[in-house]
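A quick write-up on the structure given underneath.
Right after this comes chain A.
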Amino acid sequence: MVSLDWYVVLSLIIFFIGMFGFLSRRNIIMMLISIELMLNAVNISFVAYSHYIGDMAGHIMVFLIIAVAASEAAIGLALVILMVRNKETIFVDGLKELKW
Partner candidate 1 sequence: MEEYVKIVTRDRLYKDEMESLMTKFLFLEIVRGMRLTLKTMFKKPVTRRYPKEKRQAKPGFRGLHALVRNPETGNAKCVGCGLCAAMCPSKCIYIYTREGDNHEKVVERYEIEVLRCVYCSLCVEACPFQAIALTETYDYAAFSKQELFYTKDRLLKNWDDFMTEEKKKRYFESFWGPKTSFFRENESQATFKGKS
Partner candidate 2 sequence: MLNQIIFGYFAVTMISLALIVITRKNIMHSIVYMLILFFHIAGLYLFLNAEFLAAIQIIVYAGAIMVLFLFVIMLLNLREELRKSRFAITWPIGAIFVVLSAVMIIISVFGNRFANVGNVKISDIEKVGHTVAVGKLLFVEYLFPFEVASLILLVAIVGAIVLAKKEIK
């Protein structure tokens, strides 16, 4: 039997990999992908906790998180399109001005 701690550690590692990706990549689509990675890591820990504690609430949370992730991806990609249309780059370095 695998203990719960292993699942939590796995989820944490993936979460921090995603976080590092979000903080250090400059490509905005890669940053969005890193966010998806982080959300997935959280999902893993939710499902693992739910399984070990014996409470279905975690599964519901995963369900809602997936819905939020879908809307986040839609809005994020719409913003990417807007950014490419205005700045013609997908690198966050391009967004230097505070106002335009």
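Definition applied: contacts are C-beta pairs under 8 Å (C-beta built on N, C-alpha and C of every residue); 3 or more make two chains touch, one makes a residue touch a chain; residues count from 1.
In picking the candidates, the idea was that all candidates are chains of the complex that A comes from, given by their letters.
It should be emphasised that the depicted structure is a prediction, and the values quoted were computed from it without experimental measurement.
Chemist: If you had to name the candidate from 1 or 2 that touches chain A in this complex, which would it be?
Modeler: So the candidate in touch with chain A would be 2.
Chemist: Tell me, which parts of chain A touch candidate 2 in their complex?
Modeler: Contact set of chain A toward candidate 2: 1-2, 5-6, 8, 10, 12-14, 16-21, 23-27, 29-30, 32-34, 36-37, 40, 43-44, 47-51, 53-57, 59-60, 62-64, 66-75, 77-82, 84, 89-93.
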